[in-house]
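The chains shown are only part of the set, and none of them has been moved.
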Amino acid sequence: MTETALHARKRIEIVVEAKRADDVTELLDRLGATGWTVLPVAQGRGRQGIRQSGDLSGVLDNVLILCIGSAALAERVLAAREELLGARPAIVSVSECQVLRGERFG
Amino acid sequence: MTGLATLFPPPILFFALGFGAGAARADLSIPDALAKTLSLYLMVAIGLKGGAALATPGGAEGLWAALAVGLALSFLLPVPAFGLLRLGTGLDRDTAAAVSGHYGSVSVVTFAAASGILATRGVPAEGFMPAVLAAMETPAILSAILLARLGGGAGGPKLQGGKLAREVLLNGPVVLLLGSFLIGWITGPAGKAQLAPFTEALFPGALCLFLLEMGLMAVRQLRVGGGGLSARLILFALAMPLIGGAAGLAGGLLAGLSPGGVALMAVLGGSASYIAVPAAMRLALPLADPGVYVTLSVAVTFPFNILVGIPLWLRMAGT
């Protein structure tokens, strides 16, 4: 039965300025994430208004960081809320997912 | 026709084309990678040319005075800018400090456009001006940080020393300009001869393409960020280049530069950064609003300098 091959994990999604992405990934590393993926963002709107990527200084570029990990990791990330928010992320969202090969997502 | 062509050389016309196309919402866009490539190209070409000029006999004459003037302008111009912003526009302290840093610093493309026009008209200028350009990038960033600190600004998240120092001292444009300048100086006339088809023959064309893109970019940024700007802020972004340009004009005369050099110094004084300083401010003053400083610099002051500032300073300097 294939269902048993799946393991419940948390899917953490963070939108943050490209120039601060390192702060977030370093924090994830420190909290024991086994990995993360950074996706480029073309454009976005939020409290700062529209942020259009591609300005020459790069200050208006955002990225989306996706990190899949255990519920315990998600707990640690939320517990480090102060430090995480220091990188000024626009969005920190957590959702449920199920992964193949759970041992890869400590 | 020739008269018209002198008043409006090709790069200026391409800027107008980009701006007009953007304003009319034409479906025209330029890949980000091209804009970044052209910006890198201009820095390398300007740096190499300046370094090679310094390596010619007598090329260093007047360098130190010009550098001193440039450093002083960059360090001091943020002060009146900050005063105007705080008294005249009600901008918060951090954003006002960040904006003022942009106006003390300089814009490479504005400089490139002015150099290109001087070259077209056959007006000579001191070859070391690219070094002055590079020297003016950074001091204004320090001023801006000081202005924010005096009186309790720059609060919020604590400064990240290492990252910030890198952005200030090792920001891309400074490293590339100074590095290319050094390489131009080391390799001298031999290097210049070898690289001339790249750095000189292509320069006018690359500048045209880049100004086309800057026109499109200015409108785009005006559209997404312009809503957040008050009339007073826009007035500031039109007045400050006149103040900075006048200071540059005076400084250039003081340093004993040639008319071409005086014109370039005025252009530098009046120009506002939109590559190095935004990046540094984002780290140094994270509470300042990047939408304000990027938009003022790219979308208001840059077009103003291209269309009004450069012709004005070229004429005032007697070129």
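The letters A and B name the chains in turn, as written, and every chain counts its residues from 1.
Convention: a residue touches a chain if its C-beta (ideal position, glycine included) is under 8 Å from a C-beta of that chain, and two chains touch if they have at least 3 such contacts.
As the structure is a prediction and not an experimental result, all values here were calculated from the model.
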Formula for the whole complex, using the labels of the chains displayed:
A x3, B x3
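What we mean here is this: only the chains that are shown with their structure count from here on.
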Which integer distance in Å separates the CA centroid of chain A from that of chain B?
36
Listed in rising order, chain A residues that touch chain B in their complex are 17, 19, 48-60, 86, 88
In their complex, what parts of chain B are in touch with chain A?
32, 35-36, 39, 157, 217, 220-221, 224-225, 227-228, 274-279, 281-283, 286, 289-291, 294, 298
